[in-house]
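Note that this complex is displayed minus one protein chain, with the remaining chains in position.
Right, subunit A next:
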Amino acid sequence: MASGAGDWSAEQIDDYETLISTTDVELLKRAWRNEKASPEILPFEEALVKRAKEQIQLMEETVDDFAESGHDPLIASLYQMDLDRAQFLLRSYLRVRLQKIEKFMFHIWKMDTYRNRLSIEEEKFTERCIRDIGKHLEETVLSKLPDNYQSVLKQSIISEEDDMVPEPQLDTFIVAKCERATRPLYLDGSRQSASFDSRNDHFQMVPGDLCILRYRPFQEELMSGNISLV
């Protein structure tokens, strides 16, 4: 992959061609990588997961048919391998999300932006998780502490904010690959182009670029698919 800014149009044509020939497995793999590498929970890929589930189910039926009809065992085993790979991706994607939910459940629950990123099942899971963990902490520890220290969310009643709630660290560094050219971006997160010339800290990526980035300023680029995490 060319990393220079030179051959632009060729890259863009490539981009288009990969877009129309991209399989759901490829998309699922990207979603999985992004989810694994990003510090916060990302919007649930509902349509993609639905399609992947359908394809997996179809393939399961096909593989079963092969087994029953005494088809060439080689071909059956190859289809089984393809099925295993797709299933692994889907399971791992869902599991990574559950791990994040378990880690940040209280935070996700109180922030609408995060809550809206969950699937219906994940929402149910979060709710149950919060109830169970809350109950557990209550019974084992909190109820035995002095009155002022019995909150699950706060260190003590004088805390103004929920200071015992883990939050995702958005200033962690991630490794990203550029999929589509990004807009010039100031690394403090601002985007005013008026003072463009007077500042030299803007940063732009072209397709194929590989970078180590601070997550926060590049959140939007990730959501819009301009970059993907590796």
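Everything that follows uses one rule, which is that a contact is a pair of C-beta atoms (placed from the backbone, for glycine too) under 8 Å apart; a residue touches a chain by one contact, two chains touch by 3 or more; residues count from 1.
Simple rule for what comes next: contacts and distances are computed from a predicted model.
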{"item": "The complex's invisible chain, by UniProt name, from \"Anaphase-promoting complex subunit 2\", \"DNA replication complex GINS protein PSF2\", \"Ribosomal RNA-processing protein 42\" or \"Exosome complex subunit Rrp46\"", "value": "\"DNA replication complex GINS protein PSF2\""}
{"item": "Per the touch definition above, residue among A:Leu48, A:Met111, A:Ile130 or A:Met164 touching the missing chain", "value": "A:Met164"}
{"item": "Candidate in contact with the missing chain, chosen from A:Ser119, A:Gln150, A:Thr172 or A:Gln219", "value": "A:Thr172"}
{"item": "Those residues of subunit A which, in the complete complex, touch the missing chain", "value": "1, 3, 23-26, 29, 33, 36-37, 52, 55-56, 59, 74-75, 77-79, 81-83, 85-86, 88, 155-156, 159, 161, 163-167, 169, 171-175, 187-188, 203, 205, 209-214, 217-218, 230"}
